[in-house]
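All protein chains of the complex are present and in place, except for one that has been dropped.
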Amino acid sequence: MVDLNYLKMSKPQKFIHNLGKFFMSLPGRIGGGFVKLGRSIGGFFKGIALAIADLFTTFKNGDWKTRLSYLVMGSGSLARGQWGRGLMFFLFQTVFNLYMVNFGMAYLSKLGTLGTVATEKVGRKTVYGDNSFLILLYGVLTLFFVLAFIYTWYMNIKQNRIAQQIEASGRKLKSTKEDLQSLADSQFHKTLLALPTLGVFVFTILPIFFMILVAFTNFDYNHQPPSKLFTWVGFENFKQLLSSGSANYGDTFRQVLFWTLVWAFFATFLNYFLGMFVAIMINKKGIKLKKVWRTILVMTIAIPQFVSLLYVSKMFAADGLINTYLMKWHWISQPIPFWTNPGWARFTIILINIWIGIPYLMLIATGILMNIPADLYESARIDGANAMQMYGKITLPYMLFVTGPYLLTSFTGNINNFNVIFLLSQGKPMGLAGNAGHTDLLITWLYRMTVSDTNYKIAAVIGIMVFVVLAVINLVVYNLIPSVKNEEDFQ
Amino acid sequence: MASLKLEHIKKVYDKNVVAVHDFNLEIKDKEFIVFVGPSGCGKSTTLRMIAGLEDISGGTLTIGDRVVNDVEPKDRDIAMVFQNYALYPHITVYENMAFSLRLRKMNNEEVHRRVCQAAEILGITEYLARKPKNLSGGQRQRVAIGRAIVREPQVFLMDEPLSNLDAKLRNQMRAEIILLRKRIDTTFIYVTHDQTEAMTLGDRIVIMKDGYIQQVGTPQEVFETPRNLFVAGFIGSPQMNFLKAKLVKSGNGYAAELYGIRVPLSEEKCALLAKNGTGTQDVILGVRPEHTQLVFNQTENTIEGTLRVNEMMGSELHLHVDLADGTSVILRIPTLDLTEEQRRGLTYGSKLRFTFPEKVAHLFDPKTEESLLFQEQ
Partner (left out) sequence: MTNNANVAAGQQKLRSKKGHERRVNGTIYTVLTVMSIVWLVPFVFLVLQSFRSYKLEKGGMVDYLLPKHFSLDNYAFLFEGSNFFSWLGKALIVALVAAAVAAVLIHLCAKLLDRGEDSHGRRIALIGGSLLAGFVALVAMTMAMQGFTLAGSWKNLAISLLLYALAGWIMARVYLKQDSKLLRTIPGYVLEDKHQGIKKFCAMFAEFGALALIIQCILAPMTMSQYVRWYGNTLTIALFTAVIQTAIVLSVSYSLSRLRFKGRKLIMNVVLILGLFPGFLTMITLYFLLKQLGLTQAGAVPGLILIYCASSGMGYYISKGFFDTIPKSLDESARIDGATRFQVFLKIIMPLAKPIVIYTILMAFMAPWGDYVFASYVAFGHQDGYNVAVGLYNWVNTNDFQNYFTRFCAGGVLVAVPITALFLALQKYYVEGVTGGAVKG
């Protein structure tokens, strides 16, 4: 049904209408989200229940090969002549058993306490006790390994069931050669994804999981394994980061978060509009040397940031070229405190970031400007629009529509934009509690917490907070974008 | 060079969307079969299942005497021509056509022979060194067909191959496909939404709608004895006119009453009606536009209407006429049958009268939409 009243509204009215609609629908959405979450959790448990029921029926109806597979993985496949699969399953089980007996069980059992035996000095010898770090890391690893084992075990049984069905229907089972051939064809995704998945698992998922758990322990400079133990403390660290008071980081956290958001906002939108502006200038009909202008600007992308940013940060230093020349010319008598005054430092960072960021946006905007169908402009000109109106009614909405998702990624990226801050100011000037500086982003603060303060527990909590902030922003914007899309559909 | 058997073929997407229901068809060796229907009827899905590009959710597909449900497309020995040609843009026409042969590790001489022969048949020899982007639409279409011919496949699949061409080229290519078929003589399955293509190309036509087969038959069968309202309306252009009528007993047989006229039905039709157990009831009477006649000097047993649009097609006129109850019908009248004066009288809003011979009337049940005269062959 077409809502004619809505169509009658002016742009601002429409915007307010949409915003209102969004907030009105928010409880519903959140409720819906919970219902969906509940449903998917329910679905998950239902799936597990079904799988367990499946295990029983398969056992009941299975032949001896299938039944043997419950105990010895892969034996069914081996007995059916699929020795490739069978061997893989069997090997996996062997490795798992060896791992658990020799290694995994010990760590898994201590996961509850993270170790109780402290390291002591007995005379001149150090007697090492439990290492909480290793217990936590390998405990988590073992946990994952157990889950993987259960899944593989289930797959092993499922395959037996299917094989049995195929045999019953008189068809032939896949031979090992066919299995291998299918890895280049129908199972090609397994070949392609095996290594990347393993990499992401070991070097991203496992560490993130580990650090999330660290946020609930007292792992810091006072509790450094192997000489000291650390243990679970519940939500203690979250309290310390979020509540105010002299021993807590609440005030610092709020200040840093505020600056992080301000920075991300300016870094994203200032660059966006200025970059678009530059692109429009360069692409204007009648402007010559387009390629030259573009190439000059692109230099800041080409040159590695550690060269350009380090150099520029020195240019703005108290004894840097800018201050010394301004003083030589007697424009100023004191050096401008580019890096020592909080306000100046923030301003300078945003300014230099424009220098880094405009070219990038200029390239993107150029690509999109060229994609705007020319007949849109022609029909607008026939309808009597002037240059400004064409910009406001065609170029800008088109750009915003096409780059909506990009703005979101860019905002996310800027919240985590470590390089610019670190290479320019290292977070200085310092002066906030918790060893944070006035230009610190959450991510640079996190870095300092990890590297120089070795306060891992708080670093972990900051990391989780960054995740929460980003997740909230992403969810809200994703929910808002469709309404934008409906209004200005160019596709 | 193989027959196909599709038994209870079914396609289900996402566990609940059924695209093809219980599709049963036997295709004889060297037969030219056309799947036709409106978009979304499942014709392309069926073709893609035969090709192996879609999984088959249920039923068995047999090519020759091999069940191929789980066989990869590359091992089915089929060739396919796509709607958008799907030529590999980065290699020359020659390499495009040789691609499948090289994958089969055929020796160079044989590859060369086959490619040249196919290029000869299709008249694209001079373009062999070009890349696809330097070809016109018609030429690309030929290359796509050539790529399929060199394979010498058991089954030749074509998925709306002409729908990206302009009208003139389409007619030309259609004729060429008929010739081509004579030369390479293998099993063809051709998908189209265009009933003209279906009628002119197919040995048999499979008409589909909403995932169900509506009717299978030779072009003549589906044209003369459509099985239901949908087939009757789909085949033939302009579309068949459907008029509300009443079936009444008349003597030993039946007659149809509509718009104040009474059409006694022939003995043959009456026999079929009796066999199908039809009594007196409301029916839909179908008449094709080309079977109507204008009547100028007689009022009884003719239907009156008001002329809305008069389309001059050259050799014939298409008259869009509104009847008393608002039903719109189309009459297709050869220009030669009218005098100059009669033609001039056919202006907007003028009244006219028409009739049709009893022989061409089709009768349908308004509830089931099935034909009341259909008889399994």
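Per-chain residue numbering starts at 1, and chain names A and B are given in the order in which the chains are listed.
FYI, a residue touches a chain if its C-beta (ideal position, glycine included) is under 8 Å from a C-beta of that chain, and two chains touch if they have at least 3 such contacts.
In this text, all values refer to a predicted model and were calculated from it rather than measured experimentally.
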* May I ask which residue of A:204, A:243 or A:379 touches the chain that does not appear here? => A:204
* Asked: Hey, which of A:114, A:135, A:408 or A:432 is the one touching the hidden chain?
  -> A:408
* Write down which of B:7, B:29, B:95 or B:257 is the residue touching the left-out chain. => B:95
* Just one of A:79, A:114, A:368 or A:436 touches the chain that is missing; which is it? -> A:368
* Structure fact -> Contacts from subunit B to the absent chain lie at residues 51-53, 72-74, 78-80, 82-84, 86, 88-91, 95, 99-100, 103-104, 147, 151
* Asked: Which positions on subunit A touch the chain that was left off?
  -> 133, 137, 181, 184-186, 188-189, 191-193, 195-197, 199-200, 202-208, 210-211, 278, 281-282, 284, 286-287, 293, 295-308, 310-312, 314-315, 317, 319-321, 324-325, 327-328, 355, 359-360, 363-364, 366-368, 371, 402-406, 408-409, 412, 416, 418-419, 422-423, 442-443, 446-447, 450-451, 456, 459-460, 463, 466-467, 470-471, 474
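One rule holds in what follows: only the chains that are shown with their structure count from here on.
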* Would you kindly tell me how far, in whole Å, the mean C-alpha position of subunit B lies from that of subunit A? => 53
